[in-house]
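Sharing a structure, written as structure tokens. Questions coming.
All protein chains but one are shown in place.
Labels A, B and C are assigned to the chains in the order they are written; within every chain, residues are numbered from 1.
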Amino acid sequence: MMLTLAQAGEGTFWFPAQAAEDAAKVDDLFYFVLYVSVFFFLLIMTILSIFVIRYRRRDDSAPQKSPSHNTVLEIVWSVIPTALVVYMFYAGFTEYLSKRQPPAETYEIGVTAQKWSWNFTYPNGHVTDVLHVPVDENVSVLMTSEDVIHSFFVPAFREKMDVVPGRYTKAWFKPTMVGEFDLFCAEYCGTSHSEMITKVVVHPQDGPDSFEEWLREDSDFLSKLSPVDAGKKVYQMRGCAQCHSTDGTSGNGPTFKGVWGTERRMADGSAVTFDENYVRESILQPKAKVLVGYEPVMPTFQGRIKDDEITALIAFLKSLQ
Amino acid sequence: MSTTQTSVAVGAEVEPDYLACSKGWKSWLFTLDHKRIGVMYLIAISASFFLGGLFALGIRLELFHPGEDFVDADGYNQLFTLHGAVMVFLFIIPGIPAALGNFVLPLMLGAKDVAFPRMNLASFWLWMFGAVFFVAVLASGGLDTGWTFYTPYSVEAQTAVIAAATGAFILGFSSIFTGINFIVTIHKMRPVGMTWFRMPLFLWGMYATAIIQVLATPVLGITLLLLVFERLTGAGIFDPNNGGDPILYQHFFWFYSHPAVYIMILPAMAIVSELVSVFSRKPIFGYKMIAYSSVAIALLGFLVWGHHMFTSGESKVAAAIFSALTFSVSIPSAIKVFNWLATMYKGSISLATPMLYALAFIFLFLIGGLTGLFLGTLSTDVHLHDTYFVVAHFHYVMVGGTLFAFLGGLHYWWPKMFGRMYSEKGAAISCLVAFAGFNIAFFPMFPLGAKGMPRRYWYYLEQDFISYHQLATVGTVLLGFGLLGIVIVLLRSLKSGEKAPANPWGGATMEWDAASPPIHHNFHHTPPVHDPYRFDDLRRDPATGNYSRTDAAEPVSSH
Amino acid sequence: MSDHEHAAGGAHVMPVKVLLGVWAALIVLTVVTVWSAQYDLGRIDLVVAMGIATVKATLVALYFMHLRYDKGFHTVVILGALLFVALFVSMSLLDRAAYQPEIDARTVDLKAR
Partner (left out) sequence: MTIAEPSTPVQHEAEHGDHPPFIAHHFEDANHQFESGKLGMWIFLVTEILFFSGMFCAYAVYRSMHPEIFSYAAQFLDSKLGGINTVVLICSSLTAAWSVRCAQLGQRKGLILTLALTIIGAFGFLGIKYVEYSHKFHDGLLPGKYYQVQSESVADVGLAPSVTGAEGDAATTEADSGAAGAHAAVEDEHAGSHAPAEGPEPDNVKIFFGIYFAMTGVHGLHVIIGIGVYIWLLFRAIRGDFRPDYYGPVDFTALYWHLVDLIWIFLFPLLYLIH
């Protein structure tokens, strides 16, 4: 029932690929607990079946006498499971300590979770919505949330840590496999919890696809791209796309299609023109003016976004006529 | 449900049973009789279970196919929240203690009633009152916070959080009243001769459960009260946007809600201890170990709440302490399983329906308990936490464990409660269908979770997970048919079942000394106390199907 | 105190002398608490206040609530409850103290915004 011989890059019956250094250790402990469990399950079920068949009721006479307790037996079946679980605790605990204690040298990426998207901030200040990391390097993530509790979960890394508002949490991993892996939000966070999914892209050490190359290329987008294209990139990377469509459909937030310069009705009854000031204010103080029919769920970007990015974004919004 | 007077009632007078002794809805709703209160609870929690089951069916049908089928994301979030909240607060927590326990506990003690009959009725009324709030939640925007009400989401959610929290708060008091009643009843109402270690194990289980109800439930009460306070004023105790601490909320919540898991499973284990012994006609093996392990589980159960928080940002020290203590609970649980097995050794095992449920319980609880080891182990829990692995694990414990034991107990005491035998064949088939359906529904969730499917997801990655979800949905429907079969079989017995003898199974505990169904005051005279697990002096009369004591039977004491 | 009266059921009746004595002690201890709070005792401030409160609580429990003359089991019940309270408070506190730095760091960063 178990296919434990994992091929690199493929999942098994139980697990996705092992794409981080820790994964094999976690899996090994899982399989140890699994074998112990299967052994005891089969043992008990076999004995149970034998008893049910062998001692099935034939008549109403009282059964033969048998002991109502047996000290040796009782000690044995208490001590053996105890020894096994003590080992499980010890192995799980030591591995957990190393999971929670990052090595001295790590490449630190900031993670900000919000309803319902992820922002990853690299040491040079660049922000993306997909996590990019170098292979074979210790990467640590310093995480916090803008609104409710989320959870950073990369099954291929066997890593999970809640992202809590009002404080930081940390996690670290060492990717061992180049490729793309799923990154989920694992703590229920409201309407689009199940769409708060992104990718981890693990880059090779060298070559044109290397992490370094990617970061340099990607960080430069404001100067390289036209304002509209740069704005589109901001729109995607900052997670705007999670709630605001550009095709006219209404999501958790209003669509951006064809709204520039129009008069918009707010929840408090006032009317506001969709212009540069309104967009800027809505990014920095999203709860100040909420469109009628929508809930005030957008997180603030105050202190998290560069002014150039807002300018580019405005150029992009203008283009959506 | 006509008046039933079996030939075995000790007294010669003809006295109507508790169902027939008075008529009219008032004689039920204002009754102080523990048996009627138990029956009312049974009806009420069954209705809740049906409602919770409908929500579950909704969840599974939506997940049959990855996209939006008939509810949107918000609708799905409501479904799983209401499924959890209704099942936990309205069904499983009161399930065995308030319905079966209420009926059986005084009978097992040879007593006329519980210590505080008015409080018992108040408990039922509080339950009804709490349930009204849940109905109000359904009618006023629903609830989408998850049954756990985690802050800060529950502080800012736009749904009826306050109504739901108030409902759960009131239900908590209902549970506390039952707990106080059972502790005092067991302490003060035991007949002469029934020492602590001559008590049936069901009573030990109820006692351990009551300890948890009394110690843990008030903390849920204050937690929900502070949550409502937080929502109303933004007091800043649990909401980080006001300087509060959401992890503190989780400590508060799980200080109740982990022990609450033992409110669910201890009574189940207690029922299984009775069933295995009676249907093997063997004294329970290691009586004292089972009794002690119940209390040990109850007390240790308070020390492990932090294992719900290994990935929450809880500190490493706390995680280590809670993980170690979590494993310590597994030992008394394992001991119970071994004891049940040893009880069957050289027994005379009957596969009557209650025993089928007991065996199903052992099978399912073993899986539920063993998969708990993966979650107690810190490093594997980091991967498995908040995935379908956890969903499968706790359903194996709560449904596979508690529900199956509840059904076993219901089939065991049904003849006592209503004086009718049900169709063995129909009951056994329903049991097997439910068992198969349950496994098909929940086993696929173990690999599904280990592969990385997070829980509470409305949408999932199609290519990877679709077959698991479809299997689970098929199993759920099958489980539903099994449960439907059980309802039909039991209800039919009320109309056309054979009259039940006083002791159809050969049980040695005192409830079988009462008539089926019992008279209003349970016994004409308090019956003599016998060893609850001595079966060799019970003989079956083939004509009536009744087991009665032979002359050789010497009571432990007479009263 | 050998002159204790007994009620019909054999229950212990608290003499007036004891009731008034305990009451006087409680009043005195209240005054002491308020008085001692005028002085900044630094870290032992809380210890002193809680110590006095505990003495008062014990007096109430032993005499007003009859615990001293009551069934020992009732004392066990209450001490058991306090044990669980201690467990609850201490584990929550221990955990919070351990992650407080992560809250402080975030608070500083949010202020800097």
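As a convention for this text, a residue touches a chain if its C-beta (ideal position, glycine included) is under 8 Å from a C-beta of that chain, and two chains touch if they have at least 3 such contacts.
Owing to the predicted nature of the structure, the values given are computational and were not obtained by experimental measurement.
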* Shown chains touched by the chain that is not drawn here -> B, C
* Structure fact -> By the document's definition of touch, the residue of B:Gly244, B:Pro267 or B:Pro283 touching the omitted chain is B:Gly244
* Among B:Asp113, B:Glu156, B:Glu274 or B:Asp513, residue touching the chain not depicted -> B:Asp113
* Interface with the unshown chain - residue positions in subunit C -> 5, 7-11, 13-14, 16, 19-20, 22-23, 26-27, 30, 33-34, 37-40, 45, 49-50, 52-53, 56-57, 60-61, 63-66, 70, 73-74, 77-78, 80-82, 84-85, 88-89, 92-93, 96-97, 100, 107
* To do: Please give every residue of subunit B in contact with the chain that is not shown.
  => 13, 15-16, 21-22, 27, 31-33, 106, 111-117, 119, 176, 179-181, 183-184, 187-189, 214-219, 221-223, 225-226, 229-230, 232-237, 242-245, 248, 251-252, 520-521
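Note that only the chains that are shown with their structure count from here on.
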* Determine which of the two chain pairs, B-C or A-C, is joined by the larger number of C-beta pairs in contact. => B-C
* Structure fact -> Expressed in whole Å, how far the mean CA point of subunit B lies from that of subunit C is 37
* Hey, how far is the Cα centre of subunit A from the one of subunit C, in Å? -> 46
* subunit A residues counted as touching two or more neighbouring chains -> 166-167, 169
* Can you tell me which residues of subunit B touch two or more of the remaining chains? => 245, 247, 313, 316
* In the complex formed with subunit C, which residues of subunit A make contact? -> 144, 166-170, 302-304
* **Complex contact set, residues of subunit C against subunit A** => 99, 102-103, 105-107, 112-113
* **subunit B partner contacts - residues on subunit C that touch it in the complex** => 81, 84, 87-88, 91-92, 94-96, 98-99, 102-103
